[in-house]
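Below you'll find the structure, written out as structure tokens, and then a few comments.
For this view, one protein chain was removed and the others were kept in their places.
So, chain A:
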Amino acid sequence: MAMRARQKIRAPRRGLTAGKTDDFETNWGSLSTSLKKIHTKDASDISFELLYRNAYGIVLSNRGSDLYERTKTLEKEWLDSQVKAGVTAAITSSLILAKEQVDVLDQANERRDAGERFLVAIKEAWEDHQLCMGMITDVLMYMDRVLAEHRKPPIYVAAMVLFRDHVLRSPIRADSKTTVYDVLESTVLFMIQLERSGHIIDRPLIRHCIYMLEGLYETIAEEESSKLYLTVFEPAFLEASKKFYQAEGRRLLETGDAATFCNTATERLSEEITRCTDTISLSTESKIKDILDNELIRNNITEVINLEGTGVKTMLDNDRIDVLQSVYVISARVDDKKAPLIAAVQKRIVEMGKEINASAIAASQASILGVGKKSEPNTSGEKKPAEKEKPVNQQTVAAIKWVDDILALKQKFDNIWLNAFQSDQVMQGAISSSFSEFINLSQGSADSRSSEYLSLFFDENLKKGIKGKTDSEVDALLENGITLLRYIKDKDMFEAYYKKHLSRRLLMKRSVSMDAERQMISKMKMEVGNQFTQRLEAMFKDMTISEDLSSGYKQHVRRASDPDQKKIELDINVLTSTMWPLEIMSNVKNDKVQLPCIFPKEIESVKQSFERFYLGKHNGRKLSWQSSMGTADIRATFQRSNGKTQRHELNVSTYAMIILLLFNDVPARGSLTYTEIQERTRIPDHDLIRNLQSLAVAPKTRVLKKEPMSKDVKPTDKFVFNHDFQSPFLKVRIGVVSGSANKVENQDQRKETEKKMGEERGASIEAAIVRIMKQRKKLPHSQLMTEVLTQLSARFVPDVNMIKKRIESLIDREYLERVEEDPPTYGYVA
């Protein structure tokens, strides 16, 4: 490097422009001829190098801006004279006239052909211009480079501006105000219109014209937002689309078919999206979607959903999942809440639910009439017990049918929700609330039996329904029931019924599977909470303890066995009185204390022995015997008139056992009257009649003979032990007439249940109030109300008046005090 540094840098031997004249005019002359040749596509014999060197020379000799202006003028003249003429020549009168809609078909065809020719002309003019300007820009590249420092737009941009002004914005005729662009716009819109009405158009052609509009800008700065497409064409297109879809919406509504509307709307949507990708510009997609959403869907969706005969109601009825889905999709487009759709669905659910309610009530009323009639035909005697039970159970059947119907309805809507509504959360909430609405519709009035029905449903299934079903089926069945439980607001009511039914199942050992019972309890626990199932679980616990107790007692008897005592086996259930349903436990009926019935002495001794055993274990407890709930197996010997003896094992209720044991002490063929039996046993009238009916009237289990023979048991009737009793089986089960089956309550029972319910609720409300006040010490009335309501809503919906009364009563009893009058505030009295 050091050696070289001494060398001189010599001036170039020959300047690059040496040997060339600096004459601008000469250079421009040859350049302009070549540029024109480029325009006429005759460039193949022109040397790029020559042109470039020419332009380079001009720029080097500081005539760059002159070159720029000359080129511009040349372009302007070319566009004005040649290009514009070519384009305007393609404009026919039909294109100018037809600014308005042309509906006549041949006219439309004519216009379409003319339009296509025109579009082709424009497209070609534009593409030629682009290509030529590309070449010219290449040639004049050096000029652009130098002039960029003088803040002139590149020649290409300048030429595009020229094209815009001298072709697109030039009037088509000297005396006309219509510009070429106006014709272009109306033609393109016309084409799109044609396509919307089902014709096939030349999409790529339009696409090219749109490209042109996208390539041209309002300003020379060429900002994105100043594209001619965005500034001029798009608004026009959107406006035209808006009009079109307003008209379309009206037209579709007039045809009055919701399904068509939805399908069309869906199709139009995808059509417009395709149009944006294939025919016009992608950037318009969201805008045209908005137009569709607003004009076609939002403005019409409510009417469509409520269309008579084809709307959502009909779709739901006919399970039109596909249509519902498109209704859902288009509703979801315009409205997150989908209010009209939800309203329609909810309305239909409630309607259908009410129908189910009504039919259940109708069925149960019909069966009440049936019960009234029942006694008459049966006087003739020989009717099968199964048939005899039927009318009684009709209400139960109605109840179970009600649950099944609702489950079917729920299933239907779950299906729709899953398949048509894309598992939408909002829709699910709406559907659930509608179910809850009609299930609780007449809560508190005499018609509402949802809690009872549901409990009966479980009862029926746990007793019979789940026989022979797999675990998963049972699970699904119970799960369904639980779903309905979720909708029931007055859960305490359900608890009461369930408890009653459960106790019957447990004591009578009617339950098919204890596993299923426990499963049910745990499901309820998950659904409603610990508090709810506490007592139910306690019932199960009592049952287990009782089993241990019974076996313990048996061992005790065996150890201290008394040889002369007759062997009587005792299985006993010791129940905690607060946990089990009241009506079973109470000895009080019709405000009259019922004396315990008199047991035969054999039984009495067993009873006393057990009492001693039990109280020995648990001191201080009180045992009260519920003879109405038990059963007994006794062995009866029948002495036939021919001297033979026949033994049968009879499975009877405790009362029936007591009655039958009476006949042990009666001399052979002796009789007892009804009053005698009652005096000796002190069995309550109601139970006695029922038991005697099953022993003496029911045809297959006539262990006693009654005189006179009739259906009803009267106090004067006489009963004789029937030695001629016949049965094909060794073991005979004698059920108590209409005693054990769980069925729908009659009006009186309902009233009683409701009364009890009311008391229980009152207690719960008081407990809640006291709990809250103890914690807060001082609370305004309205706040106390809300807190009580939220605390209790898991179990039932408390009546506001009831809460007020309870507050009053607590104040009277000095648990609370009024602290202030305005706003009314209470204080807790410790």
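Note that in this section a contact is a pair of C-beta atoms (placed from the backbone, for glycine too) under 8 Å apart; a residue touches a chain by one contact, two chains touch by 3 or more; residues count from 1.
Basically, contacts and distances are computed from a predicted model.
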Omitted chain, identified by the protein name its UniProt record gives, among "Protein kinase domain-containing protein", "ATP synthase subunit delta, mitochondrial", "NEDD8-activating enzyme E1 catalytic subunit" or "E3 ubiquitin ligase complex SCF subunit sconC": "E3 ubiquitin ligase complex SCF subunit sconC"
Touching residue (missing chain; options A:S30, A:S47 or A:S793): A:S47
Option from A:V120, A:M141 or A:I598 whose C-beta touches the chain left out: A:M141
For chain A, the residues touching the chain missing from this view: 4, 7, 9-14, 16-18, 43-53, 56, 131, 134-135, 138-139, 141-142, 145
